[in-house]
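Just one protein chain is left out here, and the rest sit where they should.
Chain naming follows the written order as A, B and C, and within any one chain the residues start at number 1.
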Amino acid sequence: MSEKKKKIETPMVDELLDGPWPSFAKDLKEWSSKKPQVGQLLGQLNQSYEDKWNYWQGTVLNVDGYGGGVIARYSELAEEYPDIAQFHTIRVIPPAGWVYSTESLRNLCDIWEKHGAGIMQLHGMTGDILLLGSDNKTTFEAAEELFENGWDLGGSGGALRTLACCVGEARCEMACYDTMKTTTDLTNRYISQLHRPEFPYKYKFKLSGCANDCGCSMQRSDMPIIGTWKDDIRVDQKEVAAFVTEHGADFVRDNVINRCPTRCITLNKKKIEIDNKECVRCMHCINVMHKALRPGVEKGVTILLGGKRTLKIGDTMGVQLVPFMPLKTEEDYDKLYDLVERIWEFWGENAMDHERVGEFIARVGLGTFLDGVGIDPDARMVKAPRTTPYIKFEEITPGRMGGEAEDDPAVSNAEVEQMEKA
Amino acid sequence: MSEKKKKIETPMVDELLDGPWPSFAKDLKEWSSKKPQVGQLLGQLNQSYEDKWNYWQGTVLNVDGYGGGVIARYSELAEEYPDIAQFHTIRVIPPAGWVYSTESLRNLCDIWEKHGAGIMQLHGMTGDILLLGSDNKTTFEAAEELFENGWDLGGSGGALRTLACCVGEARCEMACYDTMKTTTDLTNRYISQLHRPEFPYKYKFKLSGCANDCGCSMQRSDMPIIGTWKDDIRVDQKEVAAFVTEHGADFVRDNVINRCPTRCITLNKKKIEIDNKECVRCMHCINVMHKALRPGVEKGVTILLGGKRTLKIGDTMGVQLVPFMPLKTEEDYDKLYDLVERIWEFWGENAMDHERVGEFIARVGLGTFLDGVGIDPDARMVKAPRTTPYIKFEEITPGRMGGEAEDDPAVSNAEVEQMEKA
Amino acid sequence: MADEKRKGPRDNGAPDYKKNLHPLMAKNYGQWSYHEKIKPGVLVHVAENGDKLYTVRAGSPRTMSVDTVRKICDIADKYCQGHLRFTSRANVEFLLAKKKDIGPLIKEVKEVLGFPIGGTGHSVSNILHTQGWLHCNLPGTDAAGSVKALMDTLMKEFESDNDLPARVKISASCCQINCGGQGDIAINLQHHHPPVIKPEGVGICELPKVVAICPVAAIRPRQQDDGVTTLEVVDEKCMYCGACHGQCPTMEIRDAKTDTLTIWIGGKTASTRNGPSFMKLAVWGLPNNPPRWTEVSDAVHKILDAYKATAYKYERMGEWVERISWQRFFELTGFPFTKYHIDDSAMARTTYNTSAQVRF
Partner (left out) sequence: MADEKRKGPRDNGAPDYKKNLHPLMAKNYGQWSYHEKIKPGVLVHVAENGDKLYTVRAGSPRTMSVDTVRKICDIADKYCQGHLRFTSRANVEFLLAKKKDIGPLIKEVKEVLGFPIGGTGHSVSNILHTQGWLHCNLPGTDAAGSVKALMDTLMKEFESDNDLPARVKISASCCQINCGGQGDIAINLQHHHPPVIKPEGVGICELPKVVAICPVAAIRPRQQDDGVTTLEVVDEKCMYCGACHGQCPTMEIRDAKTDTLTIWIGGKTASTRNGPSFMKLAVWGLPNNPPRWTEVSDAVHKILDAYKATAYKYERMGEWVERISWQRFFELTGFPFTKYHIDDSAMARTTYNTSAQVRF
């Protein structure tokens, strides 16, 4: 390892100063003139580049009354870089859809320049505003000032995590429900579950206004909520004709008709016909001809469950749990809350420690899970029914919820039979 | 249970005497006038119908020098039906492709009328000629006479099983190799493995002359051998034109062009063009337009491995092991034999008891299996590469072959590290 | 020498197929050019040199007395130059050199044998089946009988070759071992609970072998109070596969009261188009009702009706359902979709609908 120096040299990191893509290294290097810890951060980073090794250790730090929201780090190179001996990240809940007034953004900048290293990440992969570089004292001061300004901490640990959604109705004609409102309402209703870990493991919602899933819900959230519609695609035949005229019938055939997964579209001259009963609301035709086609008007959401990335059982995706639910009235929202709470209850009671809801379903089986949550099986939940004939009829052998084999499981044995006969 | 009677009543079975489909019951009832045990067989069957219960028990009986080929049964109702107290089935290897001269069939009939109950099944699901109804004595007599007439016993137990193939070149223009010769050659070369169980479990070959798989190899044999070709589909454009004229271009588009799995066919007026590089030899276009299209001339086989039906791990299908192997010259056949023997050696040494080769692959992984058998990985062996990032690099952690965990497996632990440092 | 022979294995191997070939087969071996349908059940294969071999396919019960087999031979001697074959679905194929013999042959097959002509092209061919109560030691239902009962209701489908969108292959199996093949439609017996261990039998089989055969390690030895070692089955692990029953009759997996029949659809072995596919559960809980199993034939017809009504030409059953979706399949047939249709094997996740795609 390199020796302690007055001036911090970062030759390897410096190779990232140039080049056309904006350089975080350049930004931080400039900023280090105001915040010495940022220079030390780059020093440690350079050391990592040289050694291909990391020098952060994790630890735990909680703001009073919160069970998460701070990712605490201390440096193994604190002797060399004393100002990053403690270098924590505070996760802050952003406005839904990451839309900001400059006023609120500047407010954040001010708080963070005052109490922290003044490094922000917009945004973390879960969706939080990440504020990098506070120590064991300034973390609390910063949190306090954040709270006073109306901000709140994001999630971490076995808790509800900060929600994220696509821009939706705020700027997108595809949106089939109000992603921003739903995100905000769910956040606020379950703010306690977000702040005080009480789940078997983390639980993420991600919300997308349509099947395009710009909110990345399918593989990165436990509960994807995706907009859809029940009635027919709205077709503006004048715009269809204009599109066909502009691009040609071949283009429409190759790129729309033949790309429809259920081939339910036909083109007659310059008119399009859709067999809406066979349409699976995949959005493709609408994406390509978005001036001519639009989702229907009986809108709502499809709710899935169990998406996550790799750790332990490999990547999983959300499984279709509720094919359609309207999300307009208060009663609609109550049904959503009820569903969420039933899932949390069943999962919370039966999952093992560190078991995401998708892992839980993978272990107990979707059929057993539906029973537990009180949802009727629907053929839309599966691509296809089972192939294996080994059906366990639970009336006879109840499914096992617990992770460990029971000490004294039910057995069929000869003796019992003998006793029965006697 | 019903009482012993002189005349055997079979009221439930009798309900199967009529009806348009040929009735085995009627045939056997008539035949029972010559063979009393057949009447008793129907009596026991009727009892089964009444009780929804089976009255056969299995046992073992082997002809000298053979370890299989006889499926021995004794009746639990022998008191009532004494002549079926023992009622075995002899499995006999048929001529490849189940083509018979009446002479050879009559020969079988004569032997079986003489020594057995005179009931035949043409054929068993594996492909054997099944001769039903001999006892502990007549089984040997029948076998002896069968041998003297050139017949031989089929397989059973942990052995090579009787091979089966489609009619192939004998009567089918689709055939890409000689299924009958290959079946016969494999049978004769490995007749010892067929007669004397020495494998971990059964091993079946089924051979089909082309991807239509009329021989049912994919899900019912451990080693499907399926005909294919390497060069271009032969197109007779005159016949294409005739076909288009007869059926119309729309028919061709809907039923040929659009059904090609890789969409590599185009129709220009009455001419067909095939992008043979993208053709996956699925046979569909040839099936529909079999006068106009034919497999290429550079023919051979695709060899798969690991098909079977349900028991234990659920149905499996053959996995593509050798995308292409010519099967014309003696050298070609030697390569096939070499492959078969390498597989048997590796599987024989490493499989658990009662573990089919497909189950073995499922347990150790295809990658490990290829290594063991000495075949290079080929992207055609998979639909897609792995999704899970948990790659076990065998250079570092060798794959486990045995079924049971070792008592003393390699471990990484702290103590070892400490010792190394000391 | 005769004695010596009697003791050792003869290892004759397979009969020489060449000696069994019809003369036109031998002559044109590997030289066929194309084939044509003449009518349902009747094909002609044309060789490069113009030779024509006619085939008449007759439905067979598979289980036959030697008398019946001899009658088949009589007909083949009369019209087929003494040669015939059986198909991979146990049908009889009469091979003819002369077109004019077709009519008389068919007449004789029908009159003498009572076998129907058909099973070619887009038909329901013969049903692949197993031993059932006629010979096996493991069955929970019959095979030959239930197949006879079902085929009686499928004559129209057998005797026509374009009544259906594509070939429909049916199979039937009499225990969960499933010696029956895959199929567009498969009728399988279903066990409903773990084996019941018959006390009187314990000890007749090698206990360690029985323990070892269980795929999920559900069987374990158990000391009884009287010191005797017996077995027990951990119910929650057991998947009712019946492997232990095959190993030892004491592990009684069958239950006349609860065993049912299930129908699986969409199996396919051909690598055509979408490639081979496994069959999937369509209906469970059908009663095992000898001698005519009408609930089964009703269900099969419901499936065939829906298929006929909505499948495209050349679309095998599994391809059809994949296209229209299982949701529609259950709507069209009226069968319920239950939690037992949802896979719970180690690969279950690959069967879930992991998309927001949805039909209404």
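One rule holds for everything that comes next: contacts are C-beta pairs under 8 Å (C-beta built on N, C-alpha and C of every residue); 3 or more make two chains touch, one makes a residue touch a chain.
Worth saying up front: this structure is predicted, and the values here are computed from it rather than measured.
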{"item": "Visible contact partners (per top-of-document touch definition) of the missing chain", "value": "A, B, C"}
{"item": "Residue among A:D27, A:D231, A:D338 or A:D376 touching the omitted chain", "value": "A:D27"}
{"item": "Sole contact to the chain not displayed, among C:I204, C:V228, C:A256 or C:A346", "value": "C:A346"}
{"item": "Contact set of subunit A toward the excluded chain (per top definition)", "value": "12-13, 15-16, 19-25, 27-28, 30-31, 34, 38, 41, 44-45, 48-49, 51-58, 63-66, 71, 73, 87, 89, 93-106, 108-110, 112-113, 118-123, 125, 127, 132, 144, 147, 150-152, 163-164, 166-167, 169-173, 175, 178, 180-181, 183-184, 187-188, 191-192, 195-196, 211-220, 226, 254-255, 259-261, 281-284, 287-288, 290-291, 309-315, 317, 353-354"}
{"item": "Subunit B residues touching the omitted chain (full complex)", "value": "211, 213, 218, 224, 226, 228, 230, 261-262, 277-282, 302, 304, 316-320, 323-324, 362, 365-368, 370-371, 377-393, 396-400, 405-406, 409-415, 417-418, 421"}
{"item": "Touching residues (missing chain, whole complex) on subunit C", "value": "271, 275-276, 346-347, 349-350, 354-357"}
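Following the convention adopted for this analysis, only the chains that are shown with their structure count from here on.
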{"item": "Shared interface positions of subunit B, touching two or more other chains", "value": "310, 314-315"}
{"item": "Sites on subunit C at which at least two other chains make contact", "value": "176, 178, 241, 278, 345"}
